[in-house]
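Missing here: one protein chain of the complex. Every other protein chain is in place.
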Amino acid sequence: MWWKFLLGIYMIFIILGAFLYAPTAKGLGETTRILFFHVPCAWIATLAFLVSAAYSIRYLRSQNMLMDLKATSAAQIGLVFTILATVTGSIWANEIWHSYWNWDPRESSIFILLLIYAAYFALRSAIEEKQQKARLASVYSIIAFVTVPFLIFVVPRLVESLHPDPLINTQGKIEMDSKMATVFFGSFVGFTALFFWMLYLKIQTVRLSQVKIKVNSGD
Amino acid sequence: MVKRTFMLVYNSLIVFQKDVQLEFRTRFSINAIILFAITTLTAISFSVGPAKLDITILSALLWIILFFSAMTGLSHIFVREEEQQTADTLRLVTSPLAVFLGKWLFNVVLLFALEIIIVPLFFILMNTSGGNSNLLLMVLFLGSLGLSTVSTIIAAIISQASARGALFAVLAFPISLPIIITSIHGTRLALEGNSVSTGFSDLQILISFFIVILTVSILTFEFIWKSN
Amino acid sequence: MEEIITVAQTAIDTLNNSQVNQSSEPSGIYVVMWVTLIVWIGLFSYLYYLDRQIKKVKNKIEIEKEGIGK
Partner (left out) sequence: MVKIKATNLSKKFNERLIFKDVRFELQSRQSLVVTGQNGSGKTTLIRIISGLLSPTEGKLVFIKDNQEIELQQIFAFIGLVGPYLQLYNNLTAMENLVFFSKIRGLGTNKSKILELTKQMGLAGRELDYVKNYSSGMIQRLKFVFALLHEPPILLVDEPTSNLDEKGVEIVYGLLNKQMEDKILIVATNNPEESRFGQTHIHVGL
């Protein structure tokens, strides 16, 4: 149990590092520090989707409802992080480009991921029978998962046709010096550990709520 | 192994032929899809009036019309089977893959039939020239191939769920975004008269997306079709 | 909640005065503060939602246990 306590301490160091230790990138001023929180959220949103799709495949192969339960839990946490990533992304965009939304490649990919999560849960709520719900939701998450990598090639095209001027894309690559990089990757590791802890918590909660009190009747 | 694939192709063609026969009797999907496309097109061209729209907007409009026409007509092929309780009869007589390929072929042909009517009409009503027409035709061909595949597999999913109509566009839109975005970009290049080679990267994306989505649909359809 | 905000406030003021203020927009750091707050409030509310669920389950188990006890 001690690692949970350590994770708490570790995250405190990450926040302190983000605010005090890491320098700011030129041209972005203090807002560079958003990097340490926004990007991990976006990464967890994608990781959660990968985990959910993996459990969906295992559900289809094994028909074991536990797999579907894990897939849904991962998707739910993924949705939370996708919303956080979208909100923090648009705040950051407002600071740098003075507009909350301008279809920058990263913003659009995260938004499309949000659409996929929304569709996944809409499908789940449209089916009553548990096994059918699990089966169809798993298939959808696998199909959606296969299309996500295409977004990496495709979304820049969207921007190119909407924002031909190159100004927007300068911020694509941020050169990080060693101090910034350590805090950045440290935050990545911290958030990933946090995600798996939350996933564990969610799965246990749902499993507990399904437990049946076995009456050890004497006869 | 060869005999099995021959049987599969043969059965898919029979399913396709049955669906075409049924479609000619009711003409339900074809009417829905063409009427929708024409009304949307006339509404747009009416509201735009004589103004000449810039090419990016035109290509976006074309693909929006095609996407939402697909959303109106391409789900009937599965929804009708479930609603009229003929799906179980079909489950008894042939393999899931034959059903999928037969119905997929039907949706591909249906979308092409729509495009043969709508695309020329689009260029007339929007009074624009076709630009580099063979690039345009390639983008249209590959784009609608991918779009009908996505629509078929998503139609199969929603035919098993309740609240079918609304769910179709919600589920299909994020999945078909790569097609829509790339096709809009490709159409824009074509309308600007670029050569096929400039648009080649778009065509590559469309082809690879189509192959990936068709493969994953074939692998997963069996789980959709067989109720447990 | 008020004490937390004043603490964050003093931390930011010391931070601003101690460093030479290179960024032209002094408000930049506040944005970062808001972003961090949003992330942690979001995660905190999700964990609180999970906590509510566990409490519901615990009550359910209690009731069922009493039912069996009688």
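Read from first to last, the chains carry the letters A, B and C; within each, the first residue is number 1.
Rule of thumb we're sticking to: a contact is a pair of C-beta atoms (placed from the backbone, for glycine too) under 8 Å apart; a residue touches a chain by one contact, two chains touch by 3 or more.
This structure is a prediction, so every number in the text was calculated from the model and none was measured.
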Displayed partners of the chain not shown (whole complex): A, B
Touch criterion as defined above, residue of B:5, B:47 or B:85 at the omitted chain: B:85
In the complete complex, the non-displayed chain touches which residues of chain B? 7, 11, 14-15, 18, 21-22, 25-26, 84-86, 88-89, 91-95, 98, 226-228
Which parts of chain A face the unshown chain closely enough to count as touching? 128-130
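Here is the rule we use: only the chains that are shown with their structure count from here on.
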Calculate how many whole Å lie between the centre of chain A and the centre of chain B, each centre taken as the average of the chain's C-alpha atoms. 31
How many angstrom between the C-alpha centroids of chain C and chain B? 47
What whole-number Å value describes the gap between the mean CA coordinates of chain A and chain C? 18
Touching at least 2 other chains, the residues of chain A are none
Each of the following residues of chain B touches two or more other chains, namely none
Contact residues on chain A for chain C in the complex? 15, 18-20, 24, 29-31, 33-34, 37-38, 41, 77, 80, 83-84, 87-88, 91-92, 95, 194, 198, 201-202, 205-206, 208-209, 211, 213, 215
Give every residue of chain C touching chain A within the complex, in rising order. 15, 22-25, 28-29, 31-32, 34-36, 38-39, 42-43, 46-47, 50, 53-54, 56-57, 60-61, 64-65, 68
For a test of understanding, state which residues of chain B touch chain A in their complex under the given definition. 56, 153-154, 157-158, 160-163, 167, 170-171, 173-175, 177-178, 181-182, 184-185, 188, 202, 205, 208-209, 212-213, 216-217, 220, 223-224, 227-228
